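Note that one protein chain is taken out, while the other chains of the complex remain in position.
Chain naming follows the written order as A, B and C, and within any one chain the residues start at number 1.
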Amino acid sequence: MWESGSEEVLHTSCPPSDSEDRSEARAAAEMPPVGKDGRTAAKRGLLERLASGEVIIGDGGFVFALEKRGYVKAGPWTPEATVEYPEAVRQLHREFLRAGSTVLQTFTFYASDDKLQNRGNYVEQKISGQKVNEAACDIAREVANEGDALVAGGVSQTPSYLSCKSETDVKAIFRKQLDVFIKKNVDFMLAEYFEHVEEAEWAVHVLKESGKPVGATLCIGPEGDLAGVSAGDCAVRLVKAGAELVGVNCHFDPTTCLKTIKLMKEGLEAAHLKAYLIAQPLAYHTPDCNKQGFIDLPEFPFALEPRILTRWEMHKYARAAYDLGIRYIGGCCGFEPYHIRAIAEELAAERGFLPVASEKHDAWGSGLAMHTKPWVRARAQQAYWEKLVPASGRPYSASLSKPDSWGVTRGDKDLIQQKEITTENQLKEMFEKQKIVSGM
Amino acid sequence: MWESGSEEVLHTSCPPSDSEDRSEARAAAEMPPVGKDGRTAAKRGLLERLASGEVIIGDGGFVFALEKRGYVKAGPWTPEATVEYPEAVRQLHREFLRAGSTVLQTFTFYASDDKLQNRGNYVEQKISGQKVNEAACDIAREVANEGDALVAGGVSQTPSYLSCKSETDVKAIFRKQLDVFIKKNVDFMLAEYFEHVEEAEWAVHVLKESGKPVGATLCIGPEGDLAGVSAGDCAVRLVKAGAELVGVNCHFDPTTCLKTIKLMKEGLEAAHLKAYLIAQPLAYHTPDCNKQGFIDLPEFPFALEPRILTRWEMHKYARAAYDLGIRYIGGCCGFEPYHIRAIAEELAAERGFLPVASEKHDAWGSGLAMHTKPWVRARAQQAYWEKLVPASGRPYSASLSKPDSWGVTRGDKDLIQQKEITTENQLKEMFEKQKIVSGM
Amino acid sequence: MWESGSEEVLHTSCPPSDSEDRSEARAAAEMPPVGKDGRTAAKRGLLERLASGEVIIGDGGFVFALEKRGYVKAGPWTPEATVEYPEAVRQLHREFLRAGSTVLQTFTFYASDDKLQNRGNYVEQKISGQKVNEAACDIAREVANEGDALVAGGVSQTPSYLSCKSETDVKAIFRKQLDVFIKKNVDFMLAEYFEHVEEAEWAVHVLKESGKPVGATLCIGPEGDLAGVSAGDCAVRLVKAGAELVGVNCHFDPTTCLKTIKLMKEGLEAAHLKAYLIAQPLAYHTPDCNKQGFIDLPEFPFALEPRILTRWEMHKYARAAYDLGIRYIGGCCGFEPYHIRAIAEELAAERGFLPVASEKHDAWGSGLAMHTKPWVRARAQQAYWEKLVPASGRPYSASLSKPDSWGVTRGDKDLIQQKEITTENQLKEMFEKQKIVSGM
Partner (left out) sequence: MWESGSEEVLHTSCPPSDSEDRSEARAAAEMPPVGKDGRTAAKRGLLERLASGEVIIGDGGFVFALEKRGYVKAGPWTPEATVEYPEAVRQLHREFLRAGSTVLQTFTFYASDDKLQNRGNYVEQKISGQKVNEAACDIAREVANEGDALVAGGVSQTPSYLSCKSETDVKAIFRKQLDVFIKKNVDFMLAEYFEHVEEAEWAVHVLKESGKPVGATLCIGPEGDLAGVSAGDCAVRLVKAGAELVGVNCHFDPTTCLKTIKLMKEGLEAAHLKAYLIAQPLAYHTPDCNKQGFIDLPEFPFALEPRILTRWEMHKYARAAYDLGIRYIGGCCGFEPYHIRAIAEELAAERGFLPVASEKHDAWGSGLAMHTKPWVRARAQQAYWEKLVPASGRPYSASLSKPDSWGVTRGDKDLIQQKEITTENQLKEMFEKQKIVSGM
């Protein structure tokens, strides 16, 4: 039954019981967290903030946002943009900061040396992985200093692991990125987007060498990792490996991710372990995914538009995440700045302030009171947007898709990373296999 | 019958019959339209380009894109961003330029003096309309000079007209913006977003005083303008008023807009008049609109996500527009840079080059040949994306909505622009009326 | 725009302004229109009833209903069921009578001699067309006499016409069925389901020879007949040919049919002609049809289930038809007895009585007050069912389909009726052509 599988609408936001709370929040927001003279007080660290009950808001998805802006190529998700188009990367960081992000992640996703050598994208030779990672750190730090934000150095799943290389080899890959993060003195480390908990453990081991706080998020659903480890066990193993912050990112929508984190939380409780929880889901509705997530949906990555969450659906996500005890709440692919702002607005009372970008966004659409048409002014209220289920405008479109299901990937010969560009013959084989698998 | 009312899928693109054409196009694209030394040849003007058969590509929608980035407020659509956040406006111009736009419009939408005095948004006093318009011109020119692009100075529908002020008063409003455009020496003028052809005629009259080329687009559907003038008659009146370029922008999706322009074209032919045609539709599917367009849809403006067109749907739009004889093809609200790039890619053979941003986007998803997962590599082909109808991922969502229908607006007492902020009582009245009209 | 193409929800029913009216209606219903002694007064004829302002309620669709019950084959729609399974045909007539039908049509659809010789279905030889038609008359009369109902003898479109035979030949075909109707003394004649008004005129000419009232309905949409004659002109020609009752049946949903009849009505008014109006639409939603109607929808005839109208949607149809001035309101394919009952219930106040079958159906679901579960009892009210838009339960299904569009049919060589069964080779050719036309 659907009900047991998914709940599209999360629990709705409880408005602050006292309306004065909200005006205080706004007042606080009007006192920008950064001094007028540009000087910032020594920033409190991640664990210090979490320990004090602060809600940390993450940032959104860089590769999808920059792809739409024309600076990143889908497929290899070219992180060399940090060298090629620093102003575009900087602008996106700045928008997330304004939207309320208290962490800016270095744009180092898929920037490991082995990943940069990918099917004809010879970045290592043309630029060097070190430069790509250094530029990412510099840009993030520059923008973080414009506000009260922290910089997180991120590593992610490697082709080396998926091609069954040894623990030593895989760890060496992570260590190269870590060297840059240490040199650039990022504030904490985040191992994210791992399909297998084993590789994430290895990443945590390496990142712990820095002495900085370490978070770890898997891109798994409620069924667990791709090797069959349950979500609860995954959380336990990551905490035992040293992570202070665990959860999930990418691959699934907020509803599904919260379900997975709930299982992680229960696993930790059963094991009498403590850790902070982190959620960084997709901004796409994915009720129809299989365990490999949105990669397998036929719409990935170029036709996901109808699945994009509205800002109001983000309010519900933020509230549900908070109610589940998650205190690091961010996003991944599909999250644009206005999605992050919606999280910050939903949690304004808890955090004590509104984000800077809310100067251009009154709560729950109330800015529409300034619209020309009276029937649009009539939408300037929470009740309107909370109840609205938006139409697709696409009468020839169904609501769900059948995911591709080509099987589990690690160790598959087709999956081995290759430096060389995919040949015409290899593509033809794929096209044929696609016809067979999809039954078309 | 649906068929007679709307056709969701436009005629599909005819690939260039000769594959060499396409490689030539790519070769041409690699020769950037701007000299290596940064010097640009004296730019050819709009009419010169159109006369030579060149396809002009417009830019996308500033207010919606900047609202999502946190710099513009929905409702008043605050054009003062040109003064407040010039770097954000500049960045968006630059993305459209890279995506293939040959025209950059000054971000002067809703920047007439009477509009800036809107329900509590006292821009005129705080900044001044002149400064807002001047900054818009400066930014557009700066970015246009980074490529071979033209700058268009834009005016749009005024509160003065909607409040039934005199022709003299309304024209005075337009003239204030025109003074800035002349001072800043924009390349041509564009009167856009008019619900009534009469006001657009007045705007054309004023803009013609500049001696520059003038285009005019109405935000109407196939049923004609809000005073009941047919689409064909609207086109005739605009050309007689002096516009060299006529068409539609905003309010409706590409399919609907092309239907309207077809009627305009037929009207012009019947009147033995000649003009270039221009289309700048929404990037939202709106088959369910009434004659007032997407403003009346319940999802406007904060829940339109499921309606966003994919890049592949933009290919179809570009081809259908071209086949209809339209030679100025751009977009309006909802258009992000990647949508403009899709137009430029569809018409690369006709134009002889690809846009700069295509360095990060191989044709029809072929860049996915570099993706890790083999089933995603299998999507690196035109046939896959052309056939795909994307799912909504929203099983509780319908495909169409009932538009609000509060009646026609001009001269309505509720519609009179007021400087003062909307009061609580006024809002309550709106909420009550909404309940009655929608039958909730 | 959708709005101009179709309106799914027709105007809702105005409840009788005086609640006493309704109780009178119920009281009247409890006085059965047939005398307790089984004797019926001499029945008033069709024109007499219409002239007095009575609302005539037609019956529903025999071929689809009997196909689902196992007595009729889809494709040839075997009317020989009247000889083979008279009890099944009789039962269905009886159900419609109980549901409120004041006319029972002889089940003689597709029972012309030339149609009975169809691709391997040698009914003429095995049974004879005359026997099939006679049995149809006998059964309809038997059941009509159980109530106050009239019997209509029906003829429909012939293969002879579609194969371009002469007027004389086609009229001879109609005359053979008419001979039976005269012999069996049916109450009036109905020429129905004609795609070309010319053939319908010929049918009316023949049927008029009987001296009985004649009605004529085309299976066309708002675009007119398949030869391109407008709906308005079709109506004018049918009335001039002698029909006292004109309208449409089959091929389109109620919304579309009413749109067509509105055009017919306007055509008659413009020509200063008078006639009674009749509507007998499908019980399937067909907003996506082209001008050939539901035959071209991919779901025809075996997967139309999701399109079936609810009883509440029938209420809206009945009210809208009445408000348009239609006084003969019935149904065609897809109409089950409960659909007819819904019409009779909606118009109970106007007619002065409820149908017999309403003893098992309290108005607007109020019988649910007897349901076990309290939340189902809470549905025992008009407001609940009037507002409900039913979900499809089919998340992989779209809301609209693209119709097949193989072109117009009359005179097409593939369309010539053949007695012999379709060969394997002929089928293969069709399958191939289907792939090409649908682009699959």
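By definition in this document, contacts are C-beta pairs under 8 Å (C-beta built on N, C-alpha and C of every residue); 3 or more make two chains touch, one makes a residue touch a chain.
For clarity, every value in this text was computed on a predicted model and none was experimentally measured.
Counted over the whole complex, the shown chains touched by the missing one are A, B, C. Only one of C:71, C:202 or C:353 touches the chain withheld from this view, namely C:71. In the complete complex, the hidden chain is touched by one of C:49, C:171, C:265 or C:361, namely C:361. Screening A:129, A:147 or A:222 for touch with the missing chain picks out A:222. Screening C:259, C:307 or C:351 against the full complex identifies C:307 as the residue touching the chain left out.
Taking the whole complex into account, chain C touches the unshown chain at residues 2, 8-9, 67-76, 78, 87-88, 91, 95, 98-99, 118-121, 159, 162, 253, 284-288, 295-312, 336-338, 341, 356-357, 360-362, 365, 367-381, 384-385, 388-401, 404, 406, 409, 412, 414-415, 417, 421-422, 426-427, 430-431, 433-434, 437. Listed here are the chain A residues that touch the chain not shown: 1-6, 221-223, 252, 256, 286-291, 387, 389, 395, 398-400, 403.
Against the chain not displayed here, chain B makes contact via residues 288, 395-402.
Definition applied: only the chains that are shown with their structure count from here on.
Residue numbering shows that chain A and chain C use the same positions for more than half of their mutual interface.
With every chain reduced to the mean of its CA atoms, the largest distance from chain A is reached by C. Centre-to-centre, using mean CA coordinates, chain B is 47 Å away from chain C. Between chain A and chain B, the centres computed from C-alpha atoms are 32 Å apart. If you average the Cα atoms of chain A and of chain C, the two centres end up 57 Å apart. Touching of two or more other chains is recorded for residues 288, 395, 398-400 of chain C.
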